[in-house]
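A single protein chain has been omitted from the complex, and every remaining protein chain is retained in its original position.
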Amino acid sequence: MSARIRVVPAPAKRGEVVEVSILIQHDMETGYRRDDEGRVIPRDCINLLTCRYNGVEVFRADLSSGISANPYLQFYTVAVASGELEFSWIDDLSVQGAARAGIAVSE
Amino acid sequence: MSRAVPLLAAMLALWSPGAAGQERRIPAGELKSGIAFASPEVRAMQADDFSNPGMLWVEKGARLWSTPAGGAGRSCADCHGDARSSMKGAATRYPAIDRASGELLNLEGRIRQCRSERQGAAAPRHESEELLALTAYIAHQSRGMPIEVDVDGAARPHFEAGRELYYRRIGQVNLACANCHEQNWGRTLLSETISQGHPNAYPIYRIEWQTLGSIERRLRGCLSAVRAVILPYGAPEYRDLELFLAWRAKGLPVESPGVRR
Partner (left out) sequence: MNQPGRRRFVAGLAGAIALVSRAARAQTDQLDPMVWVFTRGVPVQKGRVKLELPLLADNGNSVPLTVTVDSPMSATDYVKSIHLFSEKNPVRDMARFYLGPRGGRAKVVTRVRLAGTQTVTAIAALSDGSFWWDSAHVQVTLSACMDES
């Protein structure tokens, strides 16, 4: 799954609140649509997404079909140290996804 | 009868595009991209490169550009180098006549031809991830540049065919493209504001589709809306029409990947 991550500002000062955004390519299939032959397209949504900052969870989301396709999420976290933001998610078909971005923190 | 003929001639003159003139019904100064008719939310989505979902496909296309494909194991980059320079302006000139085959090709058609004839790979299916990603990536390299298709020479008969299609009433609803997009652009139809129907942002992330799609997909949507027979993907009518649409939009900057409702 393609995903893009953005951290603003970069670099950030220690203690500054940074804005973290992620955009994931995923159909977030609702289970209410039908294909050209009238068959129901089964539901498949990302249901859990986690963000860990240097291994510590700083954001978590339970999602559903109520979140748009190609989900976009933006949240905030305090810049404590340089390192890595690691996103992981799982969908209804148990397909896992992951994406990483560095976070640069200056003194 | 004698009074009807001049009246008929006058009506036809008003209706027909005119044999010699290449006057566009919407003059250059009044051209408006579809984004001008979009809601603030859609405009914001397109304006932010990070959160524009179409950019997911542009990124995918960038990866595919450097990935070897086909029997010879060649990537697009092997022949075309860095797309950011080699593909700059390419999308502004399509659809165009392929010198080798004499065929009118749009951007998707050119990519499919390269894949099958020069890379020895299977031509990607219409609306496939691969084709959408490569088209989005290549079209994106022309973002901000004005459309400048050539409708002379071998392209002329295609242009004429496209123009005839544009003004022909079709479907159970009996509407021509011009009825909405030339005579009534800017007016509301139910809850939507009718745009001028330009092709400058394709492929687009259409919120209704919840994914990226090609101009052919959008034209099929229109055919469905007027209850006309939906021509199969790849039908020459789409390309002729696309050429006419591009001519109509000459001067408008490319916005690919666009976001529309």
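Just so it is clear, A and B label the chains in written order, and each chain counts residues from 1 on its own.
Criterion: contacts are C-beta pairs under 8 Å (C-beta built on N, C-alpha and C of every residue); 3 or more make two chains touch, one makes a residue touch a chain.
Everything numeric here is computed off the predicted structure, so don't read it as measured data.
Within the whole complex, the absent chain has one touching residue among B:41, B:82 or B:117, and that is B:41.
Seen from subunit B, the chain kept out of the figure touches residues 38-42, 44-45, 186-188, 190-193, 207-210, 221, 261.
Panel shows subunit A; residues 17-18, 21, 28, 30, 32-34, 53, 56-69, 71-78, 80 of it touch the chain omitted from the view.
Note that only the chains that are shown with their structure count from here on.
Between subunit A and subunit B, the centres computed from C-alpha atoms are 33 Å apart. Interface of subunit B with subunit A (complex): residues 50-51, 53, 55-57, 59-60, 205, 210-211. Against subunit B, in their complex, subunit A makes its touches with residues 2, 4, 6, 21, 23, 25, 27-28, 68-70, 72.
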